[in-house]
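Working notes for the structure below.
Let's turn to chain A:
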Amino acid sequence: MLRRAASILAISALVLLVAGMGISAQADVIVIGEIAALTGPTAQQGLQERNGAVLAVEEINAAGGVLGKQIKLITYDFKGQPAEGVSVYRKLVQQDKAVVIVGTNFSNVNLAMAPVAEQLKVPVLSNAMEPAVTTPEPGKVNKYHFLAQPSSIEQGAIVARYALDELKFKTAACLVNKGNSFATSQAEAFRDYFNANGGKVLDYIEVPAGAVDFKAQLTKIKASNPDCIYIPQYAQEAGLQVKQARELGITAVVLGANTLGVPPFVEAAGSNAIVAGTYFINNVHFGDPRLADFMARYEKRYGEPVITTNVFFGYDNVYIIKAAIEKAGVAEPEAIRTALENTKDVKILQGAGTITLDPNTHRPVDMPAWIFKWEADGTTVPMTLMYP
Partner candidate 1 sequence: MLELKKVNVRYGAIQALKDVNLRVERQTIVALIGANGAGKSSLLNAVSGIVPYTGEISWNGKLLPHHPPAIVRAGVAQVPEGRQVFSNLTVYENLLAGAYVNWSKQRIEKNIERVFSLFPRLKERASQSAGTMSGGERQMLAIGRGLMSEPSLLLIDEPSLGLSPILTTEVLALIQQVNEQGVTVLLVEQNARKSLEIAHRGYVLQNGKVVMEGTGRELLNDPAIQEAYLGVSGCA
Partner candidate 2 sequence: MLFQQIVNGISVGSMYALLAVGFSLVYNILGIANFSHGAMIALGAFFSYWIARYLAVPVPVAILASIAFTGLSSALVELVTLRILRKRGQGSLYFFIASLTVFNLVTAVLVYISRGNIVSYPRAFLSGTFTIGNLYIPWIDAGMLLISIVCLAVLSYVMFKTRFGLAVRAASFSIKAAQLMGMDIDAIIQGVFFVSGTLAGVTGALLGVKYAVYPYIGNFVYMALFACVVGGLGNLTGAVLGGLLIGLLETLVSAYISSAISPALTFAFLVVILLLRPQGLAGRATEEKI
């Protein structure tokens, strides 16, 4: 019995070894690893993110590749679990010999991956907005982690500034999922900016992760009657919160994160009428004429329209990597890392069209985002492009 188990183990080890050699033997390809949410509640975003990355890789390879080599993209699902994110990061580095990794836009996942990346020394370009992903403490930067969109501090502050300056609100309440650093980091930034610039956050309420009933918290918010409520949660959770707020007769304007521009938000809220008048932030404005050509290319390639911003995460990240490899002149993790750190004016689709990373924070410098509003007819209208 034991002996049979041992021989099975030995054979599988051998198979793995041969498979590993097979991959590393292809020295004429550059392996880029991607980690995305291919299953679970955000699968639609994750699948479109992969589509975006694949499209970029196809374009680059068709045009001759990078440094004369073809790019090979390997995508793994992190199954909604930070631990699984760490495990597939290791797999990409150790087994697939990826020289650089893209993903994710889940702060909890990248927070878990960050220390491991520091050990294995293969850089990660992510969209995880929580600042601690790249700067675990003030003055310290994770050498191998980079962010390719405005951080949650910037996004929270932008929304707060919009509420104060454009919507002329004086008071606000925050309802925030305590179990999600994506939400808490934005809510804290919103609160701090709002309070520091003449407004007053009347209630700052944390709810436990996984809650579906927010009536108790919303009733409290209703009693303090703020001008607006900031709910930087994921789409479906935020949808439930808007629905329940309206059920309680709360009329305050709702503001949210870049997760609210998708149909699941409306579906969870119940109807277009319920979400009408809700504002949210996003890096991309799908109707921007500058993007029209890309939108058409994407739809042609996949037979489905661009629905989520993640398409742009996937697509832009690959181009930022391409620029870094070209700058480095060699497809080695350490050289790519150094080049990423010095990313300057690289052309992308999001924001205002270019990205520059700050070597001290590994986050973008002055990258703007749009404020959108949900209309009663189920469309989203861009209000303004705001710089941090």
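Quick note on selection: all candidates are chains of the complex that A comes from, given by their letters.
Just so we're on the same page, contacts are C-beta pairs under 8 Å (C-beta built on N, C-alpha and C of every residue); 3 or more make two chains touch, one makes a residue touch a chain; residues count from 1.
What you see is a predicted model; the values in this text were computed from it and never measured.
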item	value
Chain touching chain A (counting every copy) in this complex, out of 1 or 2	2
List of chain A residues in touch with candidate 2 within their complex	39-43, 80, 178, 205-208, 210-213, 215-217, 219-220, 222-223, 236, 239-240, 246-249, 264, 267-271
